[in-house]
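Note that one protein chain of the assembly has been removed; the remaining protein chains are unaltered in position.
Then we have chain A:
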Amino acid sequence: MDNEEVQWMIITKAFGFTDKFPKVTPYSHEEWISVISVLQEVELEEIIVNLTLDAIWNKLRKEICPKFWSHFKSHSTKVKEANEKETIVDAVSNLVQALKELHLEILNLIPYVERCQKVCEVSNVVVEGKLGNDDNLLSLLKLHLQATLYSQLPPLAFKLVKEVYSAAFKLFSHKKGHFHLDNVENTEFQSICRSCSFSNEDCQCSLISQAFDVINGILQELELLERMAGNIIEDLLLMAIEDHVAVICKDSFDKHRIQSLENWVEKVSTEWLEFIYSTNPGSSQDQKSSFKKGKIEMYKSAMYHKYTSTRIKQLFNIVIEYPDSQPALEDLRECLEKTDLRDTLVKSLKQAIKDILHAYISAIKGLRVLDPKGILLELVSEPIRQYLRGRSDFVRYIAIILTDSSCSELSDELVVAAPLVLDDSYSEIEDMNNWEAWTPDPMHAQSSVKSKSQRTADIISMLVNIYGSKTIFINEYGTILADRILSQFSYDTEREIMYLEHLKVRFGESLSPLHKCEVMVKDVADSKRINATIQSAEQNSHVRHKFPISAMILSSQFWPTFKEQSLQLPDEVLKEMEIYTEAYQSMKGNRTLNWKPHLGQVELEIELKNRTLHLVVTPTKATIIHHFEKKPKWALEDLSKVTLIPKGILRQKIAFWQAQGLVQEAEQDVFALVEDDDVLESRNSYLGGAPYSSSQDVPLSASACLEDEAESVMASAQDQRQEELQVLWSYIVGMLTNLESVSLERIHAMLKMFIQDTVECSLEELRAFLEMKMRQHQIILSNGMYRLPKN
C-alpha cells in the first residue's frame, strides 16, 4: 500500500463521505492532529470539506428527509380506517418514531460537520453556500435540514403535527382547567378521560405527554419547532382564546369583561408558552422573555379583535338592552381604540338600523298577509306610529326616501299608481256590487279603529298616515324640493316633474300644497326661459357685461319661507342685478324683482401667484373673498360692517376660505389673505393631504364638493309650525279673558271646536306651546288652570 492510498483511507475514514457516513468513531486529540496534518500535507482541505458537506446534503435529500416524511404518509393512509382516538395514539407514536430516527441521523452527521468546522478553523477554507463568516457549519446543517425537509413536504404533512399538538393542548388545558369546554358538565363522559378521550382505565395521557416531551425536545434541538409547529402552536391557543371569548361574551352585556379577559389571556399564554418552550436550551433568559412578551401581546390583540368582532355582531342586541349593556359598550369603546374594526362597526350598525326600518315595512307586509283587513296591523303598529309622530324629522326622511331613486323599497311603492287612501279622505261607499263577499271586522276590532274603507293596506299611505295628515307630508316635500332646487341650481326639472306626477296620482291633484310644488317647478322652467330671453336681447343690443348673470325667479307665495340673512353684495354685482331687473321689468310690464342676496350660486376663477382656483360657492362666500381682493387684511368687526353679515356667521364662512388655504387668521379676529404658495404647501402637508398641485386647475365637480352648504336655506318645519301655533294664541287669550282660568283639556277641546279645520294641534303640542308662553310670562299656571297674568 503506497503512501497516497494510506492518506486517502485516513481521510475517508475521518470524513465518511465515501461510505454514506457510518457510525462515527471518536478520535482522540492525537489522532485528530494526524488527520489534520495529512490533510495539510496533500493540500486538499477545501476539496475534502466541500465533498463532505455535499455528501451530507445529498444524504439529507435522498435518504433522511424522504424517510422522515414516509412516516407521515403511512400515517395518513392509516387514518382512514382507524377511529379518532386511535389516530391520536398512532399520530403520536408515528411522530415520535419519525423524529427519533431523524434525530439519530442528524446526531450521527453532527461529528462529521464538526470535523469540517475544525478544518475550516485551522486552514482558510471557502465553503459553498455558506452565508456569513460568523455562522458555523452546524447552523448551516440545520438550515439545510429545514430547507430540504420543506422542499419535500408531502401533502397533509402538518395534519400529523397538528393532531399531536392538539392532543398536547388538550392535555395542557385540562391540566390547567382554563377552558370552558362543552362536555365539562356532561356526566356521561366521566368514565372517559377528558384529555385523551380514552376510558379512564385505559388513559393514554401519560403516554401522550411523555411522547410529546420527546417530540418537543427534538424539534427544538433541531430548531425545527418554529417551522414545523409554530403556526399550529399559535393557532391552537388563538382558537382557544376565540372560543373562550365567545363563551364569555355570550348574551351577557352587563359586566365588564376586558380586564378579566386580559388577565386570563396573559396567564394562559404564559403557561402555554412555558409548556411548549420550557425545554428550549438555546436562547438566553433575556431573549426568551422578550419573545414571550411579543407572543403575549399578539395573543392579547387577537383577544381584542375577537372580542370586538363578537360584540359588533351582537350590537343590535346590545343596543336594545341599553342601559343594562353599558359595560359591554364601554368595553367595546376601549377595544375599538386597539383594533381596526371601526369600519366593521359602522357597517354592522348601519345594517342594524336598516333592519329596524326593514322590520317595520316587513311588519306591514307580513301582517297584511295575516289579516288582509289591516285591523291587526292597525292595533299592533300603534306604538311605532306614536313614536314616529313625535319625531319632527320623520316626515322629512320619508319624503326624502320616497323621492330617492336609490332606495327602491319605497320609491317603487310610489310608482304603483293607486290613489292614496288616507284617513282624512272621504270614506268611499263600500262596494255594493260585491256585497256577498263582505265580512264583518274581526272580534278584536276596537271601536277606535277606523272603518274598513279608511284602513289602508298600502305602505306609503301607512307611512304618511303616521303623521295624520298628508298636508304636512306634502308641505315637507315642498321644503325638500325647494332645498334641492336652490342648492343645485340645475334648471333641469324633468326628474322633479316625474315625482310630482307620481305624487299627484297618489295624493290627488286638488291638494293645494302639491299645487304649490307644481308652481315651484314651473318657476324653475320659467326662469330658464326668462334668462335665455334676457341674454339674447342683451346680445342684440350689445350691452356689455362684466360677467354673465342669471336668476332663479320665484313666486314667493308658493315657496316655503326662506331663512333670511342680510348681505351687502359687491357694487358691481348689484349693478348687474339692477340691469337684469330692468330687463325683467321691460319684459314683464308692471312686475319687478326682489333679490335675495344671500341665495344663489357663483362660479369664481381665482388667480393666485402661481395657480388658479375654480370654485363654485355661495354669494356670501364670494362676497367675502371679493373684499379680500381689495384689501388683504380685515378685522372681523370691519368686514362684518361692510358685508352686513353677523360676526358669528361671518367667521363660519371665512373658515371655508381658510380651508382653501386662501385666508388665515393672522391674529385674534383679524384675517389676512395668503398668496404665498409655500405657506400653503406646508399647510396642506400639515392637514395631511395635498388637495391639488399648484399650477393645475381644480376640476369643477371636485371643487363643488368642497361646498359645505348642506344646511337648508328654508326655515325648518318646526319654525313654520311655531308660526301656525301662533294663530291659536289669539283664541287662547280670548278664552282666558272671558273665562279667567281654564284647564289645558278645556282649552284643547274649545280650540278643537273653533278651529278644527285650520290648525291641528295635539294636547301635548298645546301643552308645550303654553309652556313656552309661560316662560315668556304671557300666561300663568296655577292648580292646573291657566290664566292671564294681571298687569
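Miscellaneous remarks
In the analysis below, a contact is a pair of C-beta atoms (placed from the backbone, for glycine too) under 8 Å apart; a residue touches a chain by one contact, two chains touch by 3 or more; residues count from 1.
Criterion: contacts and distances are computed from a predicted model.
Per its UniProt record, the hidden chain corresponds to "Anaphase-promoting complex subunit 11" from the list "DNA replication complex GINS protein PSF3", "Anaphase-promoting complex subunit 11", "Alkylglycerone-phosphate synthase" or "Large ribosomal subunit protein mL53". Interface note: of A:F489, A:W729 or A:F754, the residue touching the hidden chain in the full complex is A:F489.
The chain omitted from view is touched by exactly one of A:Y27, A:F291, A:W595 or A:W729, namely A:W595. Among A:I10, A:I36, A:V519 or A:A666, the one in contact with the hidden chain is A:V519. Contact with the chain that does not appear here is found for just one residue of A:E4, A:E564 or A:E605, A:E605. Looking at chain A, the residues touching the absent chain are 486, 489, 515, 518-519, 522, 526, 546-559, 573, 576-577, 580-581, 584, 588, 590-597, 599-608, 614, 619, 622, 625-626, 628-629, 632, 662, 673, 675.
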